[in-house]
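Missing here is one protein chain; the remaining ones are kept as they sit in the complex.
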Amino acid sequence: MSWEIVIGLETHTQLSTQSKIFSGASTAFGAEPNVQASAVDIALPGVLPVANRAAVERAIRFGLAVGATIHRRSVFARKNYFYPDLPKGYQISQFEIPVVQGGTITIATKDGEKTVRLTRAHLEEDAGKSLHEGAGELGQGMSGIDLNRAGTPLLEIVSEPDMCSSEEAVAYARALHSLVRWIGICDGNMQEGSFRCDANVSVRRPGAPLGTRREIKNLNSFRFLQQAIDYEAQWQIETLEDGGRIQQATVLFDADTGRTRAMRSKEDAHDYRYFPDPDLLPLEVSESWIERVKSEMTELPAAKRERYQGDYGLSAYDAAQLTQSRETAAFFEDMVQRLGADAAKQCANWVTVELAGALNRDGLDIAQTPVSSALLAALVSRVRDNTLSGKMAKDVFDALWKGEGGSEGAVDAIIASRGMKQISDTGELEGIVESVIVANPKSVEEFRAGKEKALNALVGQAMKATKGKGNPAVLNEIFRKKLGA
Amino acid sequence: MLARIETTPAEAGEVQSKLNDIFGLIERLRAVDTTGIEPMSHAGDLALRLREDVVTETDRRAQYQAVAPKVEAGLYLVPKVIE
Partner (left out) sequence: MIQASLKELADALASKRISSAELTKLFLSRIESLNPSLNAFITFDADRSLALARAADERLARGEAGPLTGIPVAHKDIFCTRGWLTSCGSKMLSNFISPYDAHVIERFNEAGAVMLGKTNMDEFAMGSSNESSWYGPVKNPWDTAKVPGGSSGGSACAIAARLAPAATGTDTGGSIRQPAALSGISGIKPTYGRVSRYGMIAYASSLDQGGPMAKSAEDLAILLSAMAGFDTRDSTSSERASEDYAKDLDAAWTAGAASGKPLAGLRIGIPKEHFGAGLSGDTASAVRAALAEFEKIGATLVDISLPNSGLSVPAYYVIAPAEASSNLSRYDGVRYGYRAPEYDDLQDMYCKTRAQGFGAEVKRRILIGAYVLSHGYYDAYYLQAQRVRRLIAQDFEQAFKVCDLIMGPTSPTVAFDIGAKTSDPAKMYLNDIYTVPANLAGLPALSIPCGFDSGLPVGLHAVGNYFAEGGMLRAAHHYQRATDWHRRAPAGMGT
């Protein structure tokens, strides 16, 4: 009898503000320990929090992007627990009324598109970091506390338990990751911890009520997310099949062993004694503020995908590829702008196949491409006017990639310098066709006998004779004419 | 315990009896009919004022850590944190 895996994700996205959510300290990554920990961040006696408008605005932007409700009035609450990287002994978060409620994220799964519901997204402050013994010159049995990260604004995005495999969880995380970067609220840098996932995993028999879940904390790569969920789900299934029971727990994933293990530090985590923070009045978001943010937002990936399919007749796959990032979409749209909508399909192919392949091969981001959208458009236009065959165009692309030329004239320069002009002139080709017919009586026979394939062989010979410059389409025609077919 | 305060068994009894008196005092609240009354968590019904996103703080680690019980290499030292 089979098992169902149920997964919900809680994602902590660091909001890309200059200063912290409740203090004027810098959020820049990688500073010396505690030099970006202000009086408020280290919770000196008497200090008070003052909320950062830009953090709230990013939350609004996210809410609009996922079609959620943005509460006109939300409340900052205190989440009370003791931990050395939590200077106040409480974390300022949102509990009963978050700023963003509901919304959805659409993901691509093996059986088509799937909608993952969001429960909520709330603002909160990040904690500091504990460096454990061995780190630096730390003494035996000691931990060192760095509070530079304390107070960095976070948007915690909570999904419903709508995912049923690690693949879906990763697809969701990827979609969310590209969205928060697309709308510019998070730099998405997972190595630096700007985008971290907690996965709630449970298993059950089909149709049975939800099983007891265990929460895997702080997964900061898609690979770890997948490995951790796979391991955890398998572990739960085996435990249950061996007649064991699952206890609700918070667990950590060990990337080295690929296993999960329960945390020891959260005994009384069950009672955070949330209450409204008396230092912070209710957060009010006006209609006009929301309208302004809406008006400043760029077209979202989903809208672009629809437009690409509708206006340009692109496949869902191509549309998805082109909306991986804002930069890719901009690159593609610039090419279409130069060549016209009827060139869109061709542009899409060049961007998703040749360009993507080359970027991938050299491990480059599209922002670093040596072939600009203008250059690639110039190249495609030479294919469209039959100057270049597909094969030639790929050679020119490689030349451009290697940095030959650079100006928009580079394409024609390369074509000229390599004498790459395709021969489409009938007069010039007829002589060649006749000699090929004479030299290949067998193929001619077969073609006349109705064997279409034989024609390809003849065209191939002609291409060879023209050193690949002959226009295959034109050659094809001439052969048919000459052989009276 | 949630408050992270050690109490010896000796203290515990005395603490408990005094707490009972105090809870006797606040028990009276539970009898009050407050249906339809909004809880009042602030002294006024104002909205939150927001700060512009500007870095205003400079490095004052030296001054702040001058009053710290135990620091090393710019870090606050505590007994090993067990995750």
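The first chain written gets the first letter, and so on, giving A and B; residue counts start at 1 in each chain.
Definition applied: a contact is a pair of C-beta atoms (placed from the backbone, for glycine too) under 8 Å apart; a residue touches a chain by one contact, two chains touch by 3 or more.
Values in this document were obtained by computation on a predicted structure and should not be read as measured data.
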| item | value |
| --- | --- |
| Displayed partners of the chain not shown (whole complex) | A, B |
| Omitted-chain contact residue, chosen from A:Ala28, A:Leu48 or A:Ala416 | A:Leu48 |
| Where the unshown chain meets chain A, residue by residue | 39, 42-51, 78, 80, 82, 84, 87-90, 143, 145, 270-271, 273-275, 278-281 |
| Missing-partner contacts on chain B, residue numbers | 1-7, 15, 18-19, 21-30, 32, 34, 37-44, 46, 48-49, 51, 60, 63-64, 66-70, 76, 78-82 |
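Everything that follows uses one rule, which is that only the chains that are shown with their structure count from here on.
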| item | value |
| --- | --- |
| Distance from chain B to chain A - Cα centre to Cα centre, in angstrom | 40 |
| Residues on chain B engaged by chain A in the complex (per definition of touch) | 1-2, 4, 41-42, 46-57, 59-61, 64-65, 72-83 |
| Parts of chain A lying in touch with chain B, wherever the complex brings them together | 17-19, 23-26, 32-39, 42, 44, 50-56, 73, 76, 80, 82-85, 130-133, 136-139, 141-147, 252, 263-265, 268, 271, 273, 275-276, 278, 280-284 |
